[in-house]
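Excluded from the complex is one protein chain; the other protein chains are retained at their positions.
Labels run A, B and C following the written order; every chain starts at residue 1.
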Amino acid sequence: MNLIFSLIVLAILILIPLIGVGVLGLSSLFAIFIPYLAFAIFFFGLIYRIIDWARSPQPYKITTTSGQQKSLSWIKHSRLESPASSWEVYLRMFFEVFLFRSLFRNLRADFDGKRLIYGSAKWLWLGAILFHFSFLVIMIRHLRFFVNEVPSFVQKISAVDSFFQLGVPPIYITDILILAGLGFLLLRRLVDAKVNYLSYASDYFPLLLIISIALTGILMRLYVKPDLYAIKQLTYGLATFNPALPKGNLSMLFYIHLFLVSSLAAYFPFSKLVHMVGVFFSPTRNMPNDNRMSRHINPWEYPVKYVTYAEWQEKFRDVLEEAGIPIDEEWTNVAQK
Amino acid sequence: MYNANKVIIGIIVFLIFFAMPFWLNFGKVEALPKPELPKEEKKCIEDTDYMKAYHMKFLDEWRKTKVREGKVYYINKEGKIYKMSLQRTCMKCHDNKEKFCDRCHKNLVVQPDCWKCHLAPEEVKKWQ
Amino acid sequence: MSKLPKPDQLLQGLDLHRTPEKHWMDIKPDFSPGKYCYAVDPQVMIDMGRPNLGKWQPTDEKWPLPEDWKERLLKAIRDRMERFRSFKLFMDICVRCGACADKCHFFLGTGDPKNMPVLRAELIRSVIKGEFSFFGRLFGRVAGARPLTEEVLKEWYMYFYQCTACRRCSVFCPYGIDTAEVTIIMRDILHELGIALDWAMKPLRNSHFIGNHLGLQPHTIKENIEFLMSDIAEITGLNIEVPINKKGAEVLFVTPSADFFADPGIYTFMGYVLLFHHIGLDYTISTYASEGGNFGFFNSIEFAKKLHSKIYEEAKRLKVKWILGGECGHQWRFWHQYHGTMFGPFDYLEVPKSPITGTVFEHAKYHKAVHICEFTADLIAHNKLKLDPSRNDHIVVTFHDSCNTSRGMGIFEEPRFILRNVCNNFVEMPENTIREKTFCCGSGSGLNTDEYMEIRMRGGFPRANAVEFVHKNYGVNTLVAICAIDRATLTALMKYWVPDVVVAGVHELVGNALIMEGEKERTTDLRYRPLKGMEEEV
Partner (left out) sequence: MSFKTFLESRSVEILNHWIRTFWESFGESAPFFRKEIDQFTNPFGYYIEEAFREILQTLIVDFSWERVDPYLEKLAQIRSVQETLPSQAAKFLLDLKKILRELYGDQIIEEFGFGSLLEWEDKINCLLIRFMDFYQKYRERLYEVRLEEFKRNNYLLLKRAGLIWDEEKDKFFDNKKH
């Protein structure tokens, strides 16, 4: 049901440029206006989300300590799991953001009799890493369409990525890996009972959307070739704010690819995909476990009424005296004042 | 806004990373280099749109049929016969590799391996 | 056609058939006996100055909700989102990857999908989407959104009181989403209508007005302690006096009140007293601040602050130099992570320095409170204690990391170091079930009530299972924990699942092993069980 809904939405998204460009001929709307709008939504939306989170304070320091705290000098302190200083926190965040350390924690190998078993969770880490890193590399590779003189690091990454010279033009390794990662993540949602049970359409949709983007990209590279020179004229124009529709023929597949990318960008700030920036805000990870060493301020902390010693002593004066527990006269006076 | 310093640094890093195309082009907007087309010939072997997109597949096909099947001639859609040769047929009209091939290829980070074996017209001139 | 009748045809009257596959939003909470906690007595809420719903129980078909309940709840949710970045963020960034799903002991024990941490948070996330977001309202269920209804409220009552705030899920979450934080805030929000647990609120009221959860009056505490001292006298031959409300002592010692009166906490208390006597520490306990534990913490942060304010008032009044905290879970999570913000700066106290070893507790230099395990570990490391670990030879020990002290504070090595020095038989449980991956006792955060016993036993099953494993394989007969709730509830859990295992505190074993000056030859441990080799003499 949720999957079908996502597929329908995706089909509509593919149909829009097909009709818009193919039938109505609104080339510049789809090549220039919509991408600009989508990326404006992406940038302003995400900055809005960031500021929105930042508007709420983090009142208490609630680090999740997954390792030994810094205490006595002779006890080995776990720097990554229970960071006590800022740079240890940066290190923890680095491992968290770039290597998905918490997911990796699921890694576990067990022996059931003689058979070695791996649970699904390790695969989750692998699938996630494959997908995210491939996505990053693919994005960097795409800089060749946006910059006139392509920087050398982009050239190097592309060269490494097409290391296996299979066919003309060579296949990118990340193209295969991203599909493998995404395919796994999607399959997992369909097959793993507990994940399937808690998946919404908004979980399937981004996966399907990114898969479609990757597939249209791969199709263009290998089979249905567009005029790259014309594409670069367009994209370079977009990046330098001199947008113009090139003379050459931008293929239909390119319009679909561009529209899906625009959809992803516009959808990003309003979906679960904001975890990309949200992870940096996570208070259980980005705070040091130094609560007893330094003070954390809560801006809305307010005084509360509690039963004071003077009130309490008055209430229990008789039993205190009878039990021989000392009465503090100094504080009796405080109460009377 | 709380933790303003860190949040603003974060936003700046975000903008630097995701607006990279903009920064890399900043202040040096120029026209893309255009490949120089042959002045005499108006028509390529197949029509221009097809050649623009598929020339690498086309050349690869030529290479395979020539080397593996030993065929020497290619007949285009209009029935015209061409000898399958990069150096003698293609580069006869497109007589400058640097001004025709490389301009696009360099610009789009394409590294074809044609010239590992073949000689560019410029090189040929040098030898002659 | 078979000649045989089917046995289950006779059972058709009973509803034994498979529950149809349903979307979780369609499954109603099951308020059958043993599966829910009783609702609060209205008088308690009145005493604490909070709204109440009058006399009611969650089993009531229609809850006596005030007319504007929905607006009040939505307003409270908005307010918490503005005040807690954690809450706002956790509502936004979950990708439902499912890494947390099988990490919750309640899920493992009950199999109820709503006990998967992701779905527990989804109970509120869906309402935020359904009530506050345009797209949520537009797409409804496919986007995981739904409106706030009375059914939802019942579900919240059921499942936010079926979470022990143990934070095991937050260790595994790639974004560090902490369901404990969500649970605590959601309970606080339910309080806005006067919805709370009886078991969690009565001790809170006692602690607020009298000083400790059970409501022990000061003279009772004193008599209890004297009673325990007479036991110590019988066992060791030493007459020890415990200083109460002593002005000018160096250290204020605060421990959960269960240690004054409840089995097996009292043995741990005897251990503390023996230790302090052994090293000649100048300390005092207080009958005003006689509670280290904090039932406010999992009811409402404001209540939590009310209860622990007393500790600092007492520290000021008694003019102590620093504070020493006993073995307690919630106490220490709250002390460690919240006190510095709530009660600081503590300029009327001094940086804790052990008067025996001279060690300055640098890691507590701002907060000025030291955990007793840190204190004792330091003593042992400096060879200041005379110990005879063979006095614990009659027991085989395993250590249960309490959720709050492990995942909310990070104290793992200190208690283990002490255990290795005070007993000879120490075994670790399987690796997946200890340290930061420890399983909860299943009864934390105010759920340790008797009407909830079935769920407690199911929630504690993963923990009990690991104990059973070491019991069978290594003969473990004692489960040690540094948490008062653990000592109380693990005892019940063990009684049901592994009856041969008893529960103790670290300092009970320290007390057994300490060679006191001037003591007589000990034949029994602090529980009057014969020591190894002494069975004949007893």
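As a working rule, contacts are C-beta pairs under 8 Å (C-beta built on N, C-alpha and C of every residue); 3 or more make two chains touch, one makes a residue touch a chain.
Bear in mind that the values here come from a model prediction, so they are computed numbers and not experimental data.
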Partner chains on view for the chain not depicted: A, C
Option touching the unshown chain, where C:Gly49, C:Gly111, C:Gly358 or C:Gly518 are the choices: C:Gly111
Residue of C:Thr433, C:Asn477 or C:Asn512 in touch with the missing chain, whole complex considered: C:Thr433
Of C:Asp68, C:Glu150 or C:Glu454, the one touching the omitted chain in the full complex: C:Glu454
Residue of C:Ala492, C:Leu514 or C:Leu531 in touch with the missing chain, whole complex considered: C:Ala492
Touch residues of chain C, complete complex, unshown partner: 2-4, 6-8, 11, 14, 16-19, 21-22, 24, 32-34, 101-102, 107-113, 214, 220, 223-224, 227-228, 258, 260-264, 266, 430, 432-433, 450, 453-454, 457-458, 461-462, 465-466, 469, 488-489, 491-492, 495-497, 524, 527-529, 538
Contact set of chain A toward the excluded chain (per top definition): 108, 110, 112, 117, 119, 193-194, 197
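Here is the rule we use: only the chains that are shown with their structure count from here on.
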Chain contact topology (line, ring, star, complete or other): line
Gap in Å, rounded to a whole number, between the CA centres of chain C and chain A: 33
Whole-Å gap between the CA centroids of chain A and chain B: 36
Residues within chain C bordering two or more other chains: 85
Residues of chain A engaged with two or more neighbouring chains: 54-58
Chain C residues touching chain A - in the complex, by the definition given at the top: 24, 81-89, 92-99, 101-102, 113, 116, 118-119, 122, 135, 139, 142-144, 167, 170-178, 181, 208-209, 211, 217-219, 222-223, 244-247, 287-288, 302, 305-307, 309-310, 313-314, 317, 336-342, 344-345, 359, 361-367, 369, 374, 377-378, 381, 406-414, 417, 432, 436
Complex interface listing, chain A residues touching chain B: 42-43, 46-47, 50-51, 54-58, 143-151, 154-155, 158-159, 165, 168-169, 225-230, 232-233, 236, 239-240, 242, 248-249, 251, 277, 280, 299
Touching residues on chain B, where the partner in the complex is chain A: 1-4, 7, 10-11, 14-15, 18-22, 24-25, 28-30, 32, 35, 49, 52-54, 56-57, 60, 104, 107-113
